[in-house]
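For reference, the structure discussed in these notes is given below.
All protein chains of the complex are present and in place, except for one that has been dropped.
Labels run A, B and C following the written order; every chain starts at residue 1.
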Amino acid sequence: MEITETTEGAMGVAVLDGRLDTATAPATEAKLLAMLEKGGVIADLSAVRYVSSAGLRVLLKAAKQAKAAGRGFSVVGLQPAVREVFEISGFDKIIPAFDSRAAAAAG
Amino acid sequence: MEITETTEGAMGVAVLDGRLDTATAPATEAKLLAMLEKGGVIADLSAVRYVSSAGLRVLLKAAKQAKAAGRGFSVVGLQPAVREVFEISGFDKIIPAFDSRAAAAAG
Amino acid sequence: MEPAFHLRLAPSPGNVATLLDALEAYAEASALPPAVAMRLALIAEELAANVAMHATGASFFALSVRPAEGGLELAIEDDGPAFDPLGAAAPDTAAPLETREVGGLGVHFLREMTRAPRYERREGRNRLVCTLPLEA
Partner (left out) sequence: MEPAFHLRLAPSPGNVATLLDALEAYAEASALPPAVAMRLALIAEELAANVAMHATGASFFALSVRPAEGGLELAIEDDGPAFDPLGAAAPDTAAPLETREVGGLGVHFLREMTRAPRYERREGRNRLVCTLPLEA
């Protein structure tokens, strides 16, 4: 998993590239939580073709921390397979998903 | 396996990146033989960490075709593991190996 | 019939990644549709990670895949303590963010993505079998 940091308006953007699974969850969690210390975060999953429950756990933790701190946390660029995982797990109803970084920053 | 084509002096250089094995041998062979139609070739193996006998077969074929056409064929950048394969198979004695592209072009 | 894929490994977190890499290569070699390949990896990861992290004393986990009527038959085995993943409670997938719990998703994926999952304990081994439909 490679994570590149950039910005979109006032939001931080974490561009994830790789599988978000048991092996890559710890480093991804550390990165997202560190970015959330500084402000709202958009996780760009366009280059993520696989998210397992260990990955969902990371996103849930980030969403909860963001909520507690009164900051935004959203995802963009869900691949069809990843979208299926979000839907089956009900994550589509608790983590806002947008089509583009611009839409996420505006939302 | 990714193969990028460049030049060093009058020689063509094939920069190989990946495993040179059963799966990647056919495409690599096609590429090297096509380049040898045009002139001498240096195969840069700096980014190749694995060569199997299927890979050696490709290099042998290229060396033989080069010899028949009166052209040069050499390798550069052998990783320690790849060098071991060359030595055990005796390929170190039939395919010239150089430290750098410049040395190969001069040699 | 011989399985098309059978991998047995010592149950470490690192070997969960080994299993996923092998499955990804197998899915490519077998030209499985991407959605099917992802579900296969998801189910395998959940169950293998459970063994690697919770099954005290287990010496291996193993996954077999064989073509069967209506899809791929998956069988996951380990020699850890008796544990029926199908006995776990389903998560509340309608809970709001504040009260949403992590965990339990593995068995939920198993129920939602596969057909006829069944568990048995035999000769000191856990064995879970299910059918993964091939439609994308």
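Throughout what follows, a contact is a pair of C-beta atoms (placed from the backbone, for glycine too) under 8 Å apart; a residue touches a chain by one contact, two chains touch by 3 or more.
All figures in this text were calculated on a predicted structure; none of them were measured in a lab.
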- prompt: In the intact complex, which of the depicted chains does the undisplayed chain touch?
  reply: B, C
Statement: Across C:25, C:53, C:82 or C:136, the one contacting the chain not displayed is C:25
Task: Pick out the residues on chain B that sit against the missing chain.
output: 19, 21-23, 49-50, 52-54, 56-57, 60-61, 63-64, 67, 80-81, 84-85, 88-90, 93-95
- request: Considering the whole complex rather than only what is displayed, give the residues of chain C touching the chain that is not shown.
  value: 2-10, 12, 14-15, 17-18, 20-22, 24-26, 28-30, 59-60, 62
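Throughout what follows, only the chains that are shown with their structure count from here on.
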Query: Can you give the whole-Å distance between the Cα centres of chain A and chain C?
result: 25
- line: Residue numbers in chain B touching two or more further chains are none
- line: For chain C, residue numbers touching 2 or more other chains are none
